[in-house]
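One chain of protein is taken out of this complex; the other chains stay put.
Which chain is which? They are A, B and C, in the order written, and residues in each are numbered from 1.
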Amino acid sequence: MSVRHGRDFLAIPGPTTVPDEVLRAMHRPAIDIYSGDLIKLTESCLSDLKHIFRTDGRIYIYAANGHGAWEAALCNVLSRGDKVLVCQSGLFAVGWGEMAQVLGVEVEILPGDWRRAVDPAAVEARLKADTAGEIKAVLVVQIDTASSVVNDIAAIRKAIDAAEHDALYLVDTIASLATMHFDMDGWRIDVAVAGSQKGLMTPPGLSFIAASDKALAAHARADLVTRYWDWTFRDGEEHYMKYCGTPPEHLMFALRRALDLLLAEGLGKVIERHRLLAGAVHAAVDCWRQGGAVDFNIEKPQERSAAVTTVLCPGFAPSALLDFCRETCGVTLGVGIGGLGDKAFRIAHMGHVNAPMVLGTLGSIEVALVALAIPHGQGGVQAAADSLGRALAVKPA
Amino acid sequence: MSVRHGRDFLAIPGPTTVPDEVLRAMHRPAIDIYSGDLIKLTESCLSDLKHIFRTDGRIYIYAANGHGAWEAALCNVLSRGDKVLVCQSGLFAVGWGEMAQVLGVEVEILPGDWRRAVDPAAVEARLKADTAGEIKAVLVVQIDTASSVVNDIAAIRKAIDAAEHDALYLVDTIASLATMHFDMDGWRIDVAVAGSQKGLMTPPGLSFIAASDKALAAHARADLVTRYWDWTFRDGEEHYMKYCGTPPEHLMFALRRALDLLLAEGLGKVIERHRLLAGAVHAAVDCWRQGGAVDFNIEKPQERSAAVTTVLCPGFAPSALLDFCRETCGVTLGVGIGGLGDKAFRIAHMGHVNAPMVLGTLGSIEVALVALAIPHGQGGVQAAADSLGRALAVKPA
Amino acid sequence: MSVRHGRDFLAIPGPTTVPDEVLRAMHRPAIDIYSGDLIKLTESCLSDLKHIFRTDGRIYIYAANGHGAWEAALCNVLSRGDKVLVCQSGLFAVGWGEMAQVLGVEVEILPGDWRRAVDPAAVEARLKADTAGEIKAVLVVQIDTASSVVNDIAAIRKAIDAAEHDALYLVDTIASLATMHFDMDGWRIDVAVAGSQKGLMTPPGLSFIAASDKALAAHARADLVTRYWDWTFRDGEEHYMKYCGTPPEHLMFALRRALDLLLAEGLGKVIERHRLLAGAVHAAVDCWRQGGAVDFNIEKPQERSAAVTTVLCPGFAPSALLDFCRETCGVTLGVGIGGLGDKAFRIAHMGHVNAPMVLGTLGSIEVALVALAIPHGQGGVQAAADSLGRALAVKPA
Partner (left out) sequence: MSVRHGRDFLAIPGPTTVPDEVLRAMHRPAIDIYSGDLIKLTESCLSDLKHIFRTDGRIYIYAANGHGAWEAALCNVLSRGDKVLVCQSGLFAVGWGEMAQVLGVEVEILPGDWRRAVDPAAVEARLKADTAGEIKAVLVVQIDTASSVVNDIAAIRKAIDAAEHDALYLVDTIASLATMHFDMDGWRIDVAVAGSQKGLMTPPGLSFIAASDKALAAHARADLVTRYWDWTFRDGEEHYMKYCGTPPEHLMFALRRALDLLLAEGLGKVIERHRLLAGAVHAAVDCWRQGGAVDFNIEKPQERSAAVTTVLCPGFAPSALLDFCRETCGVTLGVGIGGLGDKAFRIAHMGHVNAPMVLGTLGSIEVALVALAIPHGQGGVQAAADSLGRALAVKPA
């Protein structure tokens, strides 16, 4: 028997749920690429993305996914033989580093732990040791969707400063932008990378880079750049140059609408919404873990992200739970990746997500835990609802 | 603060949530009305609706809402001065009766209770007393969305039989079709009325009538019929006659897709899904009522419908809760109607609805109860999840 | 071989081409019917429809097609036994009259000609002869989509006045509203009927009535009214009363967007656009008719409508041409109806229609005439283009 035949719930860490209005924005005929509305649309998106990244720097929009923007970030500011320091805390910084290696960059990994955030002190120590200034860039991910850790980007900035090191600071915000606080200029990030399909609530296929003045200066010296990714070419006068070719119109229509939604809600409120909903998820998992069969991947509460929660399954194989949630309840959860394939599942709670979506997802997991007789602390969804209820308590007038 | 910015949840008892695929089916250009695909579409819908009503009788599709089909049902089988017996159990049978009165039909109301189902024994008694056979038709609603009662249509059939009365049996299935068992032919219903916007998951604007042979015989004698509603005209050869004018194409595109979804799931499974989800809702309300501030409108568990649950609020004004759910959580619940305006709210759980939708809705109500400090038995959403978990328990292999 | 695989062209006289933006407006979740946006939407549509009808009278919106509004118009102002005068000039006034007859109204047909407009002098003469004032209403169609005639509604008003007759003046504007000038109040129309699916560019399933004070006064006395159509009930306070039941939300979303488009263009410009495009169609047919195989159905140029052109085919069976246009070119033309089934075809040019749509349709007909070797005056599409070019000639600065 199945009780799934309603709206499918997608709780994977990207692509996230696309708002109906954003889908609707894509459902329109193509338009001219040389004049008219599209040019204004490009300009308005560039301007609004500055606001989202909190920067006065430059924004580049790529017809590419997040991996494309990773490559763009690297090849625009680095040269063959440069060395970069990759701060490990899950899967993705290391993946970004591999990309650098293919480009001919020397990659050093600052070893980390899948269950903990990057240690700023370790960054500081390593950079202090680099007296020759060999390290040209530090690469870090704000939220790693594999481990679900959140790294303290401001603290790492301070660590770089404390080491008095001149390395460029490159941050992957693919899973964090518009899900938590990010302050490009305040934290003096040099290159921030983002994708359309997570906090930005847009179908995948677009990615974004924000570049600081220091990054632009590095760009002027860098020798790895190719035409498709090249910032200089994209700074050209003609509209098609901003996309190095045909603009991906329909995705831009979608992005425009998604930005409208974010700005209408207000970025601060978007972030607070994510914080509250993550709190509900964490309350549920905290309850379930009492039964021993599940646990947080990230050990310290303050290092758990507002966007996704990786749940370890020491007591059972997660595939049965994932299958039950999907087939019986209509909820698609994220699989474990990067070595956690048969050891964890992931609950995404980012982007276009609200209280009933989170409670419905958690409730369905609870249904699965009961139906599959997986040992668990009872009352997870209740704890989540109570957590939200208290956080949203209306003061008596 | 609001945590509503995700997919809006609509939990009102009609229109219900329209599946994305049904909306998509409407999003296409108009087509010819005199030939081609539309004619096949009409035929296939008529055929599939027979299956849904469980009848070999005739089906009529109206470009009209449910009230239109009410009028069509009455004027096709009744004549001026006929008398009908209206079985009260909430708002809607009485409303249907008012419509009959406007048509010049004499209406007698079999008094009922807003908190209880129609009593088949009372029907039997009244019909037995009608020795002259003055009552030409009995009107009853299977599920009344105002009171949320479910009436026992089979038992009322037996009551009519026991009274050896020849009255036509007219049943409003607007809120019940495809949410619970209905057996037009098995129960010898003469006229069944339905609308597109509840269990059939289609936008409002279409309504349906299924007519038995006995109804068609009555139709031949009836003098109230007008052209727009006329079954005989609609039985004509030309395609436009089936709609008495231009077919409402886009709603038909939607209906076709909705029927596809229902048939793919299987009508039996659709009904079982509703039963399980209603069980979850009832478990939650049963828990909350321990606190005294809320209660079921319908007193007896077996008379609570699988489609909607009316929740009385003896301890507070429901508007604050409705506002909180809508503005803070993104969940729109039904208001009380028909005298319950400031005394109740309604949770719809029919149509395109699944476990996470129901649990998300109940969870949001629980958030509201906590946030607004409304006295309630704690653990409602948990009880709902547990109820589903037990019902869906997977047997060990 | 086929060259049809592009956007299908629909050139039937209803439903007409639905603008992409109108389809998109329907593609959204259902919303609450008791509060919020839907109530404002109803109000704004009622207000804008007054502008379209050019009236300060009342507007009623029906979940029904145009035939439903026909019935509503009749039963709200007439009583059993009343007599009406139906002005024949094609198919539809007579059809409306049949509906009146079913309602118990005495119908007299003022005989007309399928190839000519209603003669106002004949109306005047007939009304003058009605010294007893037996005729309670005059029924006329502004544009008959079967014959493609346009009747002179203002002249018929003058005829009624000249006869000093008190009959209600009922006008079917289903195919004319927003395709040509209509002035409800200026011409003292008592009841105007319209549908969503022609000039109003909305999918079928909605219809409209505009009622004058005189009509409302007649309504107070009329005894034919039933609840579904009843103006008085629909004047009630509650929102659902305006629709006598569940509002057909998605069609209303569509209507709202269509009205936005009409008002953005400007009603005067909408009408002028139709006039120019009809001129192009007439120029083409005028050219083709030189070959003898085709001809206008409407003899006098000034009686040819701006919305649709019925083309007689004395020289061949139109089905081959219709099939070729549809299968080979992707253009669906209207079939002949009402006795013209195998004698004519119809080119609709109303609603969401522009120069390339009309020229593409005419061009495809010309392709068919050539490919099928049907004798015709060559140069039809050229004449159409030239006609538009001259009409739109840009004056040198």
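In this section, a residue touches a chain if its C-beta (ideal position, glycine included) is under 8 Å from a C-beta of that chain, and two chains touch if they have at least 3 such contacts.
These numbers were taken from a predicted model, which means no experiment stands behind them.
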Given A:244, A:306 or A:391, the one touching the chain that is not displayed: A:244
Contact partner of the left-out chain, one of A:75, A:143 or A:192: A:75
Selected residue (touches chain absent from view) among C:277, C:293, C:308 or C:344: C:277
In chain A, positions touching the absent partner: 7-8, 10, 12, 14-18, 23-24, 26-35, 62-68, 70-71, 75, 98-99, 102-103, 195, 197, 203-206, 225-228, 230, 243-251, 254, 332, 334-335, 337
Missing-chain contacts mapped onto chain B: 20-21, 24, 27-29
Touching residues (missing chain, whole complex) on chain C: 1-7, 9, 17, 19-20, 27, 261, 265, 269-270, 272-273, 276-277, 324, 328-331, 352-364, 366-373, 378-379, 381-382, 384-386, 388-394, 396
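Throughout what follows, only the chains that are shown with their structure count from here on.
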Same vs different contact residues, chain A with chain C, by half of numbers used: same
Chain A-chain B separation of Cα centroids, rounded to whole Å: 44
Distance from chain C to chain B - Cα centre to Cα centre, in angstrom: 36
For chain B, residues that touch 2 or more chains besides their own: 7, 17, 27
